[in-house]
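Please find one structure pasted underneath; my questions will follow.
With one protein chain held back, the other chains of the complex are shown just where they sit.
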């Protein structure tokens, strides 16, 4: 049996680990009439570390009762010094997808949304190149061409931020080849996902396929991570790789890599919109 | 921080799913002074299915208090119609490993035990061929050569069962090429692990590598499963595969496959001795 | 340096193995002014088996000289009892893609063609359901809706064959859920590629994901194969798999599997159009 989406909630918490947390949370949900569907947890140490938990639950009329529920939960949260948030499965997250010239990663997201495999809404596509427009035209998604000139970066970002203001829940850099400012990053903390075209921390920076070719690696990879002020240094969400041999040249490596990139990014975005990721320092806990 | 092994317990349960199970279990452990280290759960449906749970907890003086704890848990278990058992991490499981002529799977288990990666004790090795004896001699493990003649199968099994009686907790068929009787199987229900040298259900039965070669498959695999009266049909614990191309002949396929077999079996045995597997009908729920 | 496509040829041969084959072929190409770019070979035995070879070569003005070259090669071919064909890289192969309700495999092919990763032309799309039409409309590819009623299968096939006659080089069943007749198959021997949604020979036949779920497998797969009169029994071209655990239900298994299917089919079709596949009995030799 499957419950209606509007009755499904997700509670994500992190707090110092000590006895009684699971009991308190499960007791709370039970007392409110909720039923736990999935529950995952992680502690960084057997004793004395940080505790992470994701509970997916079903609760009749959740959408109407959410505010009251969150208010009631404060007492539990305070007792254990929790950082927490409640998410509602029926509130589909709205994405702004940024892209430069290469369309493969964007396309994978569009396709997965259409298929129902990525439960999100792509609300707008922003590019510093005009060429993607023809591709996305048939999808009926607002497209904004915002060139980014070196001396007018701030103006471009201002326009981007204005377009997104109040309209989106997360930002996806689907091969967007511009470095954004700390101001931009701080507007969407842990809500900007980038796909880097290497197996980080190998080949940080530009031209990773060229450098992978030069180093003669036997495996290439891609990394999806949250964007922070530290370029290519944010918390890693997902990585995957593909075996290669001595045959591919740089162009062929890139082609192979693009199929890794699109899959890795799609997984990371899916986990984000399903509220499966908790950030802890410069790492992620991903419950999937 | 890591707790002493004698204070670590594992509670495994399955029962009809309904609200309140997690709350009841976590409340019970809390009331007894226990602290949850890991907890995993699975429900076959969002509502109304079967619920499975594995809780690893730390509880001071668990070994001394185990009997009392189990008695106290009966009240919770009865309330939810639970099937359950409590395992104690400090009671290392004792294995009888059966093997025929090929030693690779046995060897992987011996080596992982020695390395401390497989928390089990190989208490005896039983073979229907004498050749393994020289290999295991230096390991100091009792070796029993019990030939299995077609007309004396029952006598052979009787001797095997007698050797194991009261001395072992699980049986591993590490490429043991004999079919055992239902009587043997019923003595160790869900406690006999076999490695089958194919990606079941493909190539059920004999000579799977020859048949894989003839069929021209591009991937070969191995399957670890619990042994039931249904040959090659028991609950699958773990599977893995290896890509092959058109080049290998049957002998080479076998060689490639042996490395898959040894890894798949080692994983399955490790999960078994760490009490990570719940059997549900003809399937397994594996919490790892 | 990269040579112009119209100067690139591929010679594929198979014959009884004996000394001198490679010398004869390489000498022939050299004498004609050709330069070997890639060469792959395979022998089923060290001595006395069947020999397979694929040579990719560059030869100035190949397109104009092809007929003459093929005529000249007959002498070499006859000497070694070769089965062989010459392919021209600049003659892009034309595909008819058949599809039923599920679009994911079709879409991957369309996208790879557009990206330049699949060097083929999708010349027509044929479906027994009308729903794909809206998806493919924006791609500008002729779409033919040909319903297949049980009692009018022959008429439907006649229409399909007529549409394709002289216009296509290969047929792709991109999740086409109809069984075609031997007559249809014999029209395009070793030129019809099907994607089966299981790791063949496991789960031959209908509803493989349901049966994989029931059997509790830990890995699901997909198989691309040439279609023969033997349902799901033709020569396997490519297979791949994805690890799953106890969590997915049938619908979720299917979703996971679709991403394997689309990749496996795309690889198989790419290898076919690049003349990388030789069929040998019920197996394939794939040089990639």
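Letters A, B and C mark the chains in the order given here, with residues in each chain numbered from 1 onward.
Basically, a residue touches a chain if its C-beta (ideal position, glycine included) is under 8 Å from a C-beta of that chain, and two chains touch if they have at least 3 such contacts.
Worth saying up front: this structure is predicted, and the values here are computed from it rather than measured.
> From the list A:63, A:115, A:177 or A:202, pick the residue that touches the absent chain.
Per the contact definition at the top, the residue touching the missing chain is A:202.
> Which residue, A:148, A:253 or A:285, contacts the hidden chain when the whole complex is considered?
Here the residue in touch with the unshown chain is A:285.
> Identify the residue among C:6, C:41 or C:210 that touches the chain left out of the display.
C:41
> Which residue from A:91, A:218 or A:251 sits in contact with the chain not drawn here?
A:218
> If the hidden chain were put back, which residues of subunit C would touch it?
These residues touch the chain not displayed: 1-3, 18-23, 26-27, 29-30, 33-41, 43, 45-49, 58.
> Would you write out the residues of subunit B that touch the absent chain, in ascending order?
104, 107, 111, 115, 117, 138, 255, 259, 263
> Residues of subunit A in contact with the chain that isn't shown?
Touch with the absent chain occurs at residues 42, 199-203, 214-219, 221, 235-241, 245-247, 282-286.
Here is the rule we use: only the chains that are shown with their structure count from here on.
> For the sequence-identical pair subunit B and subunit C, determine the rotation angle of the Cα superposition and round it to the nearest 5 degrees.
Superposing subunit B on subunit C takes a rotation of 180 degrees, nearest 5.
> Measuring centre to centre, with centres taken as mean CA positions, what chain is farthest from subunit B?
C
> Identify all positions of subunit C at which a residue touches two or more other chains, and write them in rising order.
none
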